[in-house]
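Rather than the whole complex, this shows some of its chains in their spots.
When the chains are written out, they are named A and B in that same order, and each has its own residue count from 1.
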Amino acid sequence: MLQTFASSISSLLDARADGHSLPAGLYTRQDVFEADMDVFFRKHWICIGLECDVPEPGDATVVDIGTSSLIILRDDDAAIRVVRNVCRHRGARILDPGPTVVSKLVCPYHQWTYELSGELAYAPHMGADFDKSCKSLKPVAFRLIGGLIYACLSDDPPEDIDFLAEVMAGRLAPYDIANARIAHQADVIEEGNWKLTIENNRECYHCSANHPELCVSFIDLDFGFDPDSLSPEDREVAREHEALYARRTENWEAEGYPSKAVERLSDCVTNFRTQRLIISGAGESQTPDATSASSKLLGHMTRKDTGDTHLWGHNSWNHFMGDHAVIAIVIPLSADKTLVRTKWLVHKDAVEGVDYDFDKLTSVWLATTDQDAELVARSHAGVKDPAYVPGPYSRFSETNLDKFASWYIDRMRANGY
Amino acid sequence: MLQTFASSISSLLDARADGHSLPAGLYTRQDVFEADMDVFFRKHWICIGLECDVPEPGDATVVDIGTSSLIILRDDDAAIRVVRNVCRHRGARILDPGPTVVSKLVCPYHQWTYELSGELAYAPHMGADFDKSCKSLKPVAFRLIGGLIYACLSDDPPEDIDFLAEVMAGRLAPYDIANARIAHQADVIEEGNWKLTIENNRECYHCSANHPELCVSFIDLDFGFDPDSLSPEDREVAREHEALYARRTENWEAEGYPSKAVERLSDCVTNFRTQRLIISGAGESQTPDATSASSKLLGHMTRKDTGDTHLWGHNSWNHFMGDHAVIAIVIPLSADKTLVRTKWLVHKDAVEGVDYDFDKLTSVWLATTDQDAELVARSHAGVKDPAYVPGPYSRFSETNLDKFASWYIDRMRANGY
């Protein structure tokens, strides 16, 4: 008889071997997907958007995380609010997905009307004695970190978000992301589990053969390499590259640009990593020729040679450069489908066709994301195969995947699995 | 750990609070959907169609209820029959969905041939000694009530259908629906649970903001209002409306048109409500200007001013007016998809373009059904959200929803849940 579905999630977690990819069921099973949504997308902090998604009072946008729908809005006092998109009457969705402008939040079903604070202002037919005070739209815990919006859908958000905020405040300040403009946004649905999407992003072992556009500006050596597999010449290049990092990091730090790697990839609740990376070639930006796409730089930036401040979370990756930033948010849709939402940011006054060229700005990550979607689909089809057995991670260029897998197991355990 | 799926259906029924919408799982869970199909679409009487779906001997039409497929046909003696669309050989579907004309029922697979009575007449290759007598197509219990066909898929149909038949016989007789003609039929798939479709139909709280076309002829006050929320002027209008009902109902009854409300919405098996409603404005019919769409009136009707005899069942709503009738049948397709099949009836001799205008006849309920589909989808998306908690029904205009929810709970309990 077939025993596949008899194993508990706990036994799958037990089965994971150090240094190896996860047991198949952790990528493919419906019960694991539901557990993942509960643990990693409800009880952990996740990146849901940007302050500049809603630049003006009355601007609102809806972001769906699983079956949860969130309204991000800017209230009349220009403060950000995040509330549940669920009417307190019979539960109808108040706003549709995507951006809009509102003066109040009016449920289209029976016109229950909420202030931008979420308070219920008007509920027709409910009688003069109806107590509106306990029927506000439910608030969502959120933190603004360097212009990014992190939310936690539980009532008991992890406290170590403070450390992320502390690390990133100074690093992101010069880019003034809160006041940037979203020049483009693209949604790609990858046909694979969200953990394969994250694993794929945490190594550049696959870059040289798959991402010709990105490799102009991105350096695959940055996330590890096997010295034995390099030719003597390449080994020399790698050694010079390490030395260059030491010098550049020292210089950037001396000039007031925090650059050293800060890594919380295991033994922590809120998973992140940041470092200022060197951009290859012309050295300015992730564009087809590595020069800036926008002549108007981001925020208070005055220099194009400050590299790429990268930031990983467990549902996002980000690159902040002198002229623009790329923000990617990962939202699981099912065990085998994952939304990757990418936003390209420029200075709020940068004008397309004048200050920046749209194709130059977007083409590298548009191509890279499509290529990654194909790889993740290929990977997911494979882990569903009964012939799959977890394989070994490279101890040189896939150590971040090993850390991610270990963190995943730890966090599942910490949540009772 | 996630506990969502641990709760039994019974505990969901327990969790329902009076005066509030249902717990989320009762709208969304697959096991509840299967229980609903068994309890409400197999063990209760449901409306499946009309005598005039099959006007002539040999006319047949197939109606699918869940995975059950029914053949409604008119036999050689002009009697209605309802049989299962499942060949007694290897189970193949005999007829395809929709209307057709037949002399016998011949299974296309191996030519097993049944009389219109359902008896097996011919079974090739089965041998001379094969006993055909026990291989008739399985009959389905049905009742003809004022031209409507109610069926029950169980072997033990509830007996209180007699009361519905008794109430409706006189009320529907003048419309002679059995001899009407179906001028149009439209299927709309709503992206929501069937109970949300029914709830949506049982209140007009949402009408004024969502159904501009219907509101020309339909009066939202009819199904309740909150006097405190009305302006003094509107309160006066409402009071006059109530007085008008008393007078009109008295007059209609005196003229031989049964009009008073009869309500069996709780403490019963077969759920229904009927009443003769006033039509607004020109007062004749549910059309864009409230005048009749057809100059040839239905059946034996001689007057246009007899309002709207409405009839609700747990899977249907109906409006019978002087010139035409609108019949809506609700068939769940999955926990989150519901078919609403609407039929527009006119006198059998009414000619399109001569006696009636097609757009005038159909436009109000075509628009209303599309608007309702959007509202039901919005509602279903909301009840799937973990942030949904059952909300309070208006004690003025949503009392019929409260009765429906209570009846639903009672009937589930009565069936062992």
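Operating definition for what follows: a residue touches a chain if its C-beta (ideal position, glycine included) is under 8 Å from a C-beta of that chain, and two chains touch if they have at least 3 such contacts.
Here the structure is a predicted model, which is why all the values come from computation and not from measurement.
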- request: Going from the 2 copies shown, figure out how many the entire complex holds in this file.
  value: 3
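Here, only the chains that are shown with their structure count from here on.
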Message: What's the distance between the Cα centroids of chain A and chain B, rounded to whole Å?
response: 48
- line: Given the complex, residues on chain B that touch chain A span 1-2, 4-5, 21, 24, 199, 205-206, 209-210, 224-226, 228-229, 375, 378-379, 381-398
Message: List the residues on chain A that touch chain B in their complex, please.
response: 34-35, 38, 42, 67-69, 84-93, 108-111, 124-128, 130, 135, 138, 153, 415-417
